[in-house]
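As you look at this complex, bear in mind that one protein chain is not there, while each of the others sits in place.
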Amino acid sequence: MGRIFGHREHLVRVAGLFLAGIVVFVVLQALLIPEGFGRYGHYRAGALDDARVHPVAYAGRAACLECHPDAAEAAKGGGHAGVRCEACHGALGAHAADPTAAKAQKPDAAPLCVRCHQANVARPAGFPQKDRAEHAGDEPCTSCHVAHKPGIPPDVPASVSGGRVGGEEPKTP
Amino acid sequence: MNSDRREFLERATHLLLLTGAAQLAFDAVVRGEPEAAPNYKTTDHWWAMAIDVDKCIGCGNCVRACKQENDVPREPFYFRTWVERYHVPDGDIEHPQVDSPNGGYDGFPEKYRPGDGAKSFFVPKLCNHCAHSPCVQVCPVGATFESPDGVVLVDKSYCLGCRYCVQACPYGCRFIDPRTSTVDKCSLCYHRITRGLTTACCETCPTEARVLGDLKDPKDPIHEFLRTHKVQVLKPQMATGSKAYYNGLDGSVR
Partner (left out) sequence: MESSILHGVQGYMYPNEMELQWSILIVLYPFITGLVAGAFILASLERVFRVESVKPTYRLALLTALAFLLVAPLPLQLHLGHPERSLEMYLTPHTASAMAMFGFVYLWYLMAVLLLEIWLDYRREIVELARTTTGPLRYVYRLLTLGSNDVSEEALRVDERAGFVVTLIGIPSAFLLHGYVGFIFGSVKANPWWSTPLMPIVFLFSAIVSGIAAVMLLYMAISRLRGLAVDMRCVDTIARYLFYAFIIDFSLESLDLVHRVYEADESFRTLDFMVQTQLYLPHIVVQIVLGTLVPIALLALTQLVNLTERARRGIYATAGVLTLIGIFAMRWNVVIGGQLFSKSFLGYTTYKLEFATREGLLPAVILMILPFVILWALVRLLPPWPDEGKRAPAAG
């Protein structure tokens, strides 16, 4: 080598080392880059599938109504008609998949209703809200209100219902 | 047999088959198997979220549902979605009082008196699934990306945990999952929306303050929403291409 490159031989050795390094790097890249990387963009294509593999906790209203179409019927025309089942009944994906193995629990009305309907300055003005203590004291909400159709029922006297005729719904925003 | 009966039998058979198929598909959905719901084509969708501040009642259903659906750590500094309460003293939009106790997970205890001259409202927050996302831009390895259907996702098996994306997000929607030491954030319930369900937060919202939208579907109600409301995105000056569209967003919202 000394004959060909003369006094620059050591530089050629360094250059050779660098070249070898680059080759090793390129080979490593080819071997180690995960499969499917770059197919749709700068990411592993398998990540899209990974994102889709996840158990579902909430079944979705459509699933509930498959077995319980009466609930939709009962809520029709009422203030809660647009409220989906699991908003109050909690996650029921397991129940929908296997109704006998995973039983649904009837939610406890006391903490549930106030979560949405307790009067709060930040809630939109048109939204039905009352201060619980003033409105009903210790009386459970379900004494007067039916959860699926919460408008004041006809058999409640006017003195309690505030003069509203039974069946009339409070305005919802 | 006459044509009415035949029609009826055909219809009934279709219904039975569909129900059966739906049941099978749903079972697969609950088990979490993507192969069993193969009809989803990413190029048919472009996901967005429509949020109506005038409808949000701060009940916290969305926060709780998200944490349950996506197994998010329950501590108060890890949220894929959260709700903020704004209290804007008389006309002073530059100095709102904002709080988000445990992200709104337990609702909002009353703090303010009515009639004090201020306006108050709730603002749900989540990943904005930006079309020109700064978080995707800075990821050194390609562990976070925007899917072909417009959802910004995290590849947890590839993420280094360098936290650059957390710094780059202007909306504060990313966090490090202490259990995996990788980044985590709202995935728009990708495992649900790719199978015809809506996100957990939208499913449990009682007032339709949050509604998932598919901008590529001409029949999706989000088009009507965008057309008939004065809509804004958060921090428009950042030009992130945010796809969380807010109606009723006050100037005080950060």
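Here are some notes:
The letters A and B name the chains in turn, as written, and every chain counts its residues from 1.
Just so it is clear, contacts are C-beta pairs under 8 Å (C-beta built on N, C-alpha and C of every residue); 3 or more make two chains touch, one makes a residue touch a chain.
Nothing here was measured: the structure is a model prediction, and the numbers come from that model.
Check B:45, B:129, B:174 or B:191 against the missing chain and you find that the one touching it is B:174. For the chain missing from the display, the contacting residue among A:9, A:49, A:98 or A:131 is A:9, taking the whole complex into account.
Considering the complete assembly, subunit B touches the hidden chain via residues 75-79, 82, 84, 96-100, 102-103, 125, 134, 137-143, 158-164, 166-176, 180-182, 238, 254. One chain of the complex is left out; on subunit A, the residues touching it are 2, 6-11, 13-14, 17-18, 21, 25, 28-29, 32-34, 37-38, 42.
Just so we're on the same page, only the chains that are shown with their structure count from here on.
Partner subunit A is touched in their complex by these residues of subunit B: 19, 22, 26-27, 29-34, 42, 54-61, 65, 68-70, 85-87, 107-108, 110, 112-114, 120-122, 142-148, 151, 153, 155-158, 187, 190-192, 194-195, 197-198, 200, 203-208. Within the complex formed with subunit B, the subunit A residues making contact are 34, 37, 40-44, 47-61, 63, 66, 80, 82-84, 86-88, 91, 93-94, 96-97, 115-116, 118-124, 127, 129, 173.
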